[in-house]
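Up next is chain A:
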Amino acid sequence: MTLWHKVCAAIAVGMALFVAGCGGSAGNGEVVLVTHDSFAIPKEVKAAFEAESGLKLTILQGGDAGETVNRALLTKGNPQGDVLFGIDNNLLSRGLAEGLFQPYASPALAGVDRRFLLDPTHQATPIDYGDVCLNVDRTWFAARGIPPPRTLDELTQHRYRNQLVVENPATSTPGLAFMLATIAHFGPIDWPDYWHRLRANGVLVVDGWEEAYTASFSGAAGSKGTRPIVVSYATSPAAEVIFAKTPPRSAPTATVAGSCFRQIELAGILNGAKNVKGARALIDFMLSERFQAAMPAGMFVLPVRKGTPLPDAFRRYAITPGRPLELPAATIGDNRDRWVDEWTRTVLR
Partner candidate 1 sequence: MLAVRDAQVVLEGHLALAGVDLDVSEGTVLAVLGPSGSGKSTLLRAIAGLQRLENGTIELDGRSLAGVPPHRRGIGLMFQDDALFPHRDVAANVGFGLRMQGMAPNAAATRVAELLALVGLSDRNRQAVASLSGGERKRVALARALAPSPRVLLLDEPLGALDRELHDRLLGELKRLFDATQQTAVYVTHDAAEAFALGSQVAVMRDGRIVQVATPGRLWAEPTDGWVARFIGLANVEQDGQTVTVTRPEGVTLRPDADGTAVLVSAERDGPLVTLRARRENGREIVAVYVGLAPPSPGTRVTVEVDPGAVIEVPTGR
Partner candidate 2 sequence: MDANRSSLRRAWLVGAVAVPTAFLALFFAYPLATILERGLTTGDGLALPPGTAGLLWFTFWQAAASTVLTLGVGLPLAWAIGRFRFHGRGLVRAFVLVPFVLPTVVVATAFLALLPEGYERGIPAILAAHVFFNVAVVTRIVGGAWATIDRTTSEAAAVLGASRWRRSREVTLPQLAPALSAASALTFLFCFTSFGVILILGGPTRSTLETEIYNQAARLYDLHAAAVLSLLQLGAVTLVLVVTSALESRLSGAESAADERDVLRRPSGLERPALAAVLAVAAVVLALPLLVLVGRSLGAWGTLFRETPALLVEPWQAAVYSISFAGVAALIALTIGGLAALALARRPPGALDGLVLLPLGASAVMLGFGFLIAFDEAPLDFRSAWWLVPVAQALVAAPFVVRIVAPALRSIDPRLREVAATLGAPPSRGWREIDLPLAGRAFAIAAGFAFAIALGEFGATVFIARSEQPTLPVAIFRFLGRPGAQNQGTAAALAVVLAGIAVVAALAAERAAEGRGRVL
């Protein structure tokens, strides 16, 4: 198809849509996936699901993971779609407590590493995982002859003054994960003291990952940011390589190994789903090798299915920490709101 044909086709599709009027809600020929803005899969993978199942896959995105879950809570009972993808271990308790999902134990769970099975009632199915880690700008540190920090404790040293940018845990998923990392590392009593010291050492707090990483962090390509340490993902260095204008020989950024907190993303069939059968097929598909293998390049997360091949850049630049920091989902569920309040009082007020 030439470009001109595509333009014509797009206009024709647009026109047809306008004439078609009311786009109806999900019938039995359609399965609707509600998810967050970061969800991304190649067209062929979507097409493969549609061909295998005979269902049209409609994807509804809007907002980050937290907003997506809240939207699902808002429309509980008469959901916008059939499957919700993007609830993570930090938010899972909220979804389960509200009875957002209906149970489904996919046969494909057999291929999933057992440590990801957070919900014994199978209301939510793990799909991928990733680690929120401190990233450092290697070039910046090399130019100044300072060694980059290697642990959370080092961040309070004077030589790292005014170098760290973090996201607000009240408004950002990685921000929340990093706060939980400090709680997991320093314990439920001492962690506010650590943040006191971080504050004294000039930590910068911003609302979301976009601002933290693309605007404030000096290591992101094209960024005018001035801070060489940021809360981001373990896969971010790989992304800097994959999406660089000219591929560098080594990644310009790196992760701080001892700072990583495990995030597991799950999918669940919404209560009130119009197409439960289709929803089950979709969950099965999301655990299939085809989908699992496509996730790293699209979403910068790691597959939960054992033995899924990884892209080259991931094998070379994305560090999977051997022992990430973790907290039980139930503990997070019980304390999350209280911790966020305490964090806000300590760091922002």
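How these were chosen: all candidates are chains of the complex that A comes from, given by their letters.
As a convention for this text, contacts are C-beta pairs under 8 Å (C-beta built on N, C-alpha and C of every residue); 3 or more make two chains touch, one makes a residue touch a chain; residues count from 1.
From a predicted model like this one, the values you see are computed outputs, not experimental measurements.
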Touching candidate for chain A, same complex, options 1 or 2: 2
Parts of chain A lying in touch with candidate 2, wherever the complex brings them together: 3, 6-7, 10-11, 14-15, 17-18, 20-25, 32, 37-38, 40-43, 46, 58-63, 66-67, 70-71, 73-75, 78, 80, 94, 168, 170-171, 205-207, 209-211, 213-216, 220-224, 226, 232, 236, 239-240, 242-245, 297-300, 348
